[in-house]
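Shown below is the structure under consideration.
Only one protein chain is missing from this complex, and each of the others stays in its spot.
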């Protein structure tokens, strides 16, 4: 299940959905809004999604993870809207019989989601300026592969 | 912080302890009691720890993770006692600025903890028999490296 | 040919609206983007934009058809 959420959501209840008797390992990733990015003090973030295609592409990524790894379940939820420092921006939860598959799949899902799902992030800086991440027209960020770490 | 807990504990509150403004990534691992192991139907588990040395060795592993990876925080809690199917047996939570370090460190901690921390697991099978895992005196499990997946 | 175009993120801000219907002689998303980029001074070069038609990714050289909904997708930055 891949979801876009315009409201805060509860990871614990998502994790309970993943619980099942065969599962021995659950790996989760949470992306939190941090107070800085590449040397700039961040005050808040806006996320915007092209929702219909984001959900399709997200579901494709989850299906790929199921093909590549021996998973029992996989969920990813991404926030949109205006987020403050410390807010949960994205949650990935994966269950498997064994931990190796759970770690690999969780990482695959977040890596692919950040690279492929049509969601955009605008940073609001302490200086009052803003910037759409990855939308610079030249310089270090101007290659298709460049994307913010985190 | 590495802890041995004889009571159920709440991962959400442990994760809140890890929250801090610089953190952009939080990776968690949960080990759950599963209903089978290597083809046998498991009904419950007992975990036993040599607590003083388990905590020392666990803290050493966390310190190693801090040396190897750019972490902000790392916590591991391991249950002891009689656990039922689905119960949380071990929790690892790691925060970092970036997700790569968080994934690598979380995996390092659980891999090392399973290999080095003096904690033992006894499986109770549906057949009524029991077995201390890794304590077979010959066969596949008789090598020092053999340990149950999960 | 009448096409509807939806804008997100930096393109939405640079265009000043979220959606429009327009007539164009462009037959591909690539040509349509060049036309709109020239008209609205979009900052992103076409080689950094992906295109979707009717909520599916398409090649920049896909053929546009009457009534298609086109989205130009700036480099993504989720997570």
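Each chain gets a letter, A, B and C, in the order it is written, and its residues are counted from 1.
Methods note: a residue touches a chain if its C-beta (ideal position, glycine included) is under 8 Å from a C-beta of that chain, and two chains touch if they have at least 3 such contacts.
Keep in mind that what you see is a predicted model, and the values were worked out from it rather than measured.
Student: Considering the complete complex, which visible chains touch the unshown chain?
Tutor: Contacts of the unshown chain, counting the full complex: B.
Student: Go through chain B and note every residue touching the omitted chain.
Tutor: Looking at chain B, the ones touching the missing chain are residues 31, 47-50, 52-53, 56-57, 78, 89-90, 110, 113-122, 132-135, 137, 142, 144, 146-148, 150.
The working rule: only the chains that are shown with their structure count from here on.
Student: Would you kindly tell me how far, in whole Å, the mean C-alpha position of chain B lies from that of chain A?
Tutor: Roughly 25 Å, centre to centre.
Student: For chain B and chain C, what's the span in angstrom between their mean Cα positions?
Tutor: 49
Student: Which residues of chain A are in contact with two or more other chains?
Tutor: Chain A, residues with two or more chain partners: 31, 110, 150.
Student: Which residue numbers or ranges of chain C touch two or more of the other chains?
Tutor: 79 - these are the residues of chain C that touch more than one other chain.
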